[in-house]
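Excerpt of the complex: some chains, original placement.
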Amino acid sequence: MKFGILVNEGPYNHQASDSAYMFAKAALAKGHEIYRVFFYYDGVNNANKLSEPPSDDRNVIKRWSELAKEHKLDLVVCVAAALRRGIKDELLAEGFRISGLGQLIESGIQCDRQVVFGD
Amino acid sequence: MLHTVNKSPFERNALDACLARAVKGSAILLYEDAVYAATKGASTAQRVGQAAKDHKVYVLGPDLLARGFNEGQVLDGITVVDYDGFVDLVAELGTVNAWL
Amino acid sequence: MPGIDEPDYDSGVVKKFMYVNRKAPFGTIYALEVLEMVLISAAFEQDVHLAFVDDGVYQIKKGQDTKGIGMKSFLPTYRALEGYDIEKLYVEKESLEERGLTADDLVVPVEVIDRAAMAELIDSMDVVLSG
């Protein structure tokens, strides 16, 4: 089945991005397709490659990059939300791209399910 | 339809908001801080236990264990699932509605 | 409005999209950024529904004057929705009553429905997005 995922909150401060990641991993392991992961609101902060969590903690940003690489995931950061919050191309971790909100709506149209993770 | 709730029933109105608008027979998944609503001793137990008669209520095991509760402490009528089960619920039940 | 991009394809698919507004404006950005989502989905010619429940009904309360908090008002955007053919605005009766409001307090024409009808409406949707 084709899933779209929406992440509404930034890394660490809320569990949303963690839950979305665990969900995505489980869905992929079960053979589902993740059509797109869209990052909106403070969720755009998940793309900030400068993030350096303590060494004994998970690295939320890197985990997304690695999952994207392994499964050719499309990680899309909303341009308007990102501009407001200072997330620009030079900050993007591997696997993320910046694009318009239309990419979320298109995901909603194309996917069998749209799953939202937020605060 | 699968309704999801991820906030503590003590802190926010998300669970009440969901229960007030989930049609009878629809499914509700409690995860993240909402797992407290699934525990036996909490003052929310009667309300949630009642909801479990009108709805299929699920709770996410990994979030429950992280917060120091085990399956034996979950209210009767609520089913514990893991992330695989979360995925299955989404696949089987159609539109997902997150009560944020 | 930044971020509006015309759909680059015509899928032919029309889904029932619903935006559930449950949060008050200004204290958090959700009301404003949900509205930006709403405008885009209109550009994709989807069947767009807006639901205002709980504190979400405060979003469209008349008479907002934001000068004193240094933020911009976005009431005009709600008023502009009609121009984008977004006309399915539903407000829950019980949510209004709990807050001592009536449909006359709102800046846009809406359909006021009760909680049971709201539940049925939500249940009939294909995609539900919230902030």
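As written, the chains take the letters A, B and C, and residue 1 is the first residue of each chain.
Everything that follows uses one rule, which is that contacts are C-beta pairs under 8 Å (C-beta built on N, C-alpha and C of every residue); 3 or more make two chains touch, one makes a residue touch a chain.
Just so it is clear, the structure is predicted and the values come from calculations on it, not from any experiment.
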Fill in: Total chain copies in the file, per protein type
A x2, B x2, C x2
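Note that only the chains that are shown with their structure count from here on.
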Worksheet entry | Between A-C and A-B, the pair joined by more C-beta contacts | A-C
Fill in: Cα-centroid distance, chain B relative to chain C, in whole angstrom
26
Worksheet, complete the sentence: Between chain A and chain C, the Cα-mean centres are separated in Å by 24
Worksheet, complete the sentence: Two or more other chains are touched by the chain C residues 127-128, 130-131
Worksheet entry | Touching two or more other chains - residues of chain B | 95-96, 98, 100
Discussion item. Under the definition above, what is the set of chain A residues touching chain B in their complex?
Written reply: 1, 3, 8, 15-16, 19, 22-23, 25-27, 29-30, 32, 112-119
Discussion item. Under the stated contact criterion, what part of chain B meets chain A in this complex?
Written reply: 4, 6-7, 31-33, 62, 82-84, 86-88, 90-91, 94-96, 98, 100
Response to the item:
Per the touch rule, the chain C residues reaching chain B in their complex are 20, 22, 53-54, 115, 118-120, 122-123, 125-128, 130-131
